[in-house]
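Before I ask anything, here is the structure I am working with.
Note that one protein chain is taken out, while the other chains of the complex remain in position.
Right, chain A next:
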Amino acid sequence: MSGLRVAGRGRKARRTFRHGAGNGLETGRQIRFTFDGKSYLGHPGDTLASALLANGVRLLGRSFKYHRPRGLLSAGPEEPNALVELRQGAAREPNTRATIAEIFDGLVASSQNRWPGLALDVLGINGFFSPVFTAGFYYKTFMWPASFWEKVYEPLIRRAAGLGRAADAADPDRYEKITAFCDVLVVGAGPAGLSAALAAAESGVQVILCEQDALPGGRLRGERTLIDGRPGWMWAQDAHRRLAGMTNVRIMTRSCVFARYDGGTYGVLERVFDHLPAPREGQPRQRMWRVVAEHCVVATGGIERPIVFPNNDRPGIMLAASVRTYLHRFGVIPGHRAVVYTNNSDGLRTVADLHHAGVRVVAIVEAGTSTAAQDLARQTGAVLFSGATIANTFGRLGVTAAVIRDAHGREHRVGCDLIAVSGGWSPDIALTTHQGARPVYRDDLAAFVPAQGAGGSDLHVVGVAAGVMTDRGAFESGLRAGYLTSGADGSGKMRLPDVNDAAYDITPVWQGPGTGNLPRAGKAFVDFQNDVTARDIRLAAQEGFQSVEHLKRYTTLCMATDQGKTANVNALAMLADITGRSVSETGTTLIRPPVQPVALGALAGAHRGRHFRPFRLPPTHRWAEEQGAVFAENGLWLRAQWYPRPGETHWLETVNREVETVRNRVGFCDVSTLGKIDLQGPDVRVFLDRLYVNGWQKLPVGRARYGLMLREDGFVFDDGTTARLGENHYVMTTTTAKAASVMQHLEFCHQCLWPELDVQFISVTDEWAQIAVAGPNSRDVMRQIVDPDFDLSNAAFGFMAAADVTVCGGLRARLFRLSFSGELAYEIAVPARYGDALARRLMQAGAPYGIAPYGTEALGVMRIEKGHPAGAELNGQTTAHDLGMGRLLSGRKDFIGRRMADRAALRDPARPTLVGLKPLRVDAPLVCGAHLLPKGAAATAASDQGWIASSAWSPTVGSWIGLGFLQNGPARLGDVVAVHNPLAGTVTEAVVVSPVFVDPQGERLHG
């Protein structure tokens, strides 16, 4: 079982990996946590990565495709390897970077993408099949036979290659969203960001400072830099404290500015309680900020690159600056025998720092030749290899040796358990490219920097992010930007701290010579998270994928959750090398938001479950609930569908009873959901004339009229009634569904087309509760409601009458004699707050007349019985002619849609036109959506002549009935057509009839 031995355990007694205090640690306290079931101790301030490293755990995960053992590459958010699952059960969170996950007492973490365990992973065998997984493998290997893709290849790949497991249950935590405004948003609390924030804040402007880390300081936490003679992190802490004491500054830590959007809008993810076992009562786990800022100072620093060489992915091979971070911030020694491999002066700091911490540096491998390296070698006793590379490494679950190829091509095998690598710094420019600004390549830095003025005049990039590589430069650029954004002239006040400075030199070496050519030496990884190797890049280039965009998609380079933060520039430089172009000519892909992964839960915020789409409740909702109503969603509205009574066993029984109640006695229904628009002004009449197809010149005060609206393309838009309440006062109703769009349409017509019309209007949908009272007894009921001085007789208040009245002893109300049901009916509107009371009063007053409430289902049955078109008929594809309302189109005026409606094809009588349908067998249901065919015709598209739009069982007719559209419909009354339901595979027969099934003469509603 030797294969199961985990690094850090075994032959020798456990060595200590914690060497000192660490400037970010609270060493006085200990925290217990588990990783893969084993319990460990750490300190407050530790990340999962630093705590595991302190416990000698180097192996943290398996790679995506090849299941290679992986450890920590970095100490920050750019980490590609150490992805872990945190927490358990419903709170389980996959693919979390161990380098930013702060430990807390009781944290349960586990590795992912391995089976059965980290040290022995059966699928590590994928490495032997690696030819299968090379560049473009998705496109090549699994192409045939096609039927194998879904059943064989994809499940296989999904299981073999993968990341963590999502939780199986709903997320128990809360997330929330918030918007904030400021003058200056500073991104990053390193030396440049803190300087900018201080300068801006001292000028008095509103400042928000966001730092993705839990602590301020940035690189100052990971270096031994002295500022004004004290450790740099102390300066950062002081600056932070000063800012925290200012009322015009909001400091947000654990807050990643993940996107810049148009108009100075930024997305910020605040990890409010990720660092504790559970959010505090009433607090969210994470908070999504939208920050609107006049200016933004980007002080995001840089990301160190690795160098590409064979087997450069073993646990123990880490970025040099990250090694320094573990040393200084966390007091952790990442190894005891170190090799430092660097192509730049910054990487050499690691030699001195490791030596200072008591780590033996056995070799310095530098790409160039520098006197600084010679001095360091002398001081530390390390062997110096100048102009050299690392040609290979060994160690199955962690590095044990490096093969160094010196300037003369000779190879030296050196035993080590840590290789600190620095391939130079890439400015973290993600935020500056979100709006499409292309960065430019600087040869002297061997890196992309934001172009001058990139992203707009409100964006100020400072420090390393701007390619300013010295500490002094970071302070200077930060202060300058801070003063600039606040509009203050700070040039006189600018005081730079005293800082020991060093120039940054880089010899642009991206990979060991021949790395991409020598597959037998071992895989040389460029993109660690997606397992893209130097050979993949060479192969892609050979196969013609030489544009960076093609290369990226073909190899999946930079397409993992880390967006290739450590991989991108190396890959571009290698592609440039292969294709004989410069890096500038090769170009770079743009970085899209988010800068760091953002959980969907945080994007959703509180908008989940019922809150995703809140209900609108009609004024009588609570009363309807008391009545035991069954509700249905109607757009956003929740409406009573029917009101079951004790003993009723089926909804149809209830609906039939409600229909019969209205047809024979009296019923009422809340119709407040219909859109209501109040229009006033001398030109309303002209306005209505242009909105509706029919004429409005002759509508007298006190009357209502049905109106039909078209869209400008000639198809029906909406319908409703409009009543004239006064000389210059009208109230329009719209359908429930179109209430908002009709309002917008009216605004458009008035403001954009006819601003000369003297018209004012406003939506009053929510202001009025409107209840339809329908049935032969409705006048008797209304007499109990409307105050007695108002004459309700048919002669005084006939069909389509409208009036301002008072009800229930003086309450102002509007009364309309409108009927959707076809019965003698009224619609009464009262201020919305009286809707509930009105329903209760109607129940009381109507009891002697047999009143009952009815729901939307009975409403629908009765409107089908009367042939009134509704949603299924007004579906945006039907014309006035189709609805049998062609004669409404006025020829004497301009109105919206008139010209387009007049096109010959839209007037063609062969278009499917509204008809009624009755099955030959009354109890044979008609199904909405069924096709209408000539009797006996084959069920093919060629013989299709129309469709059924609405259908219902009509207790009044004693049959199923339907409304449909049929070619030449009105000329075919009495014909029998075939009704084909392709879903059920049935063909039934129906007779074509007039769409008005009940009271075709309309005698009842005039009664």
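Criterion: a contact is a pair of C-beta atoms (placed from the backbone, for glycine too) under 8 Å apart; a residue touches a chain by one contact, two chains touch by 3 or more; residues count from 1.
Simple rule for what comes next: contacts and distances are computed from a predicted model.
Asks: Match the chain absent from this complex view to the correct UniProt protein name in "ABC-type proline/glycine betaine transport system, permease component", "Sarcosine oxidase subunit delta", "Membrane protein" or "Phenylacetate-CoA oxygenase subunit PaaJ".
Replies: UniProt lists the chain that is not shown as "Sarcosine oxidase subunit delta".
Asks: Which of these touches the unseen chain: A:789, A:894 or A:923?
Replies: Counting the whole complex, the residue in contact with the absent chain is A:894.
Asks: Can you tell me which of A:444, A:747 or A:908 touches the chain that was removed from the display?
Replies: A:747
Asks: Of the residues A:238, A:505, A:678 or A:713, which one touches the chain left out of the display?
Replies: A:713
Asks: For a quick check of understanding: of A:755, A:810, A:876 or A:985, which residue touches the chain that isn't displayed?
Replies: A:755
Asks: Write the list of chain A residues that the hidden chain touches.
Replies: 179, 261-265, 290, 292, 435-436, 456, 712-713, 740, 743-744, 747-748, 751-753, 755, 894, 898-900, 903
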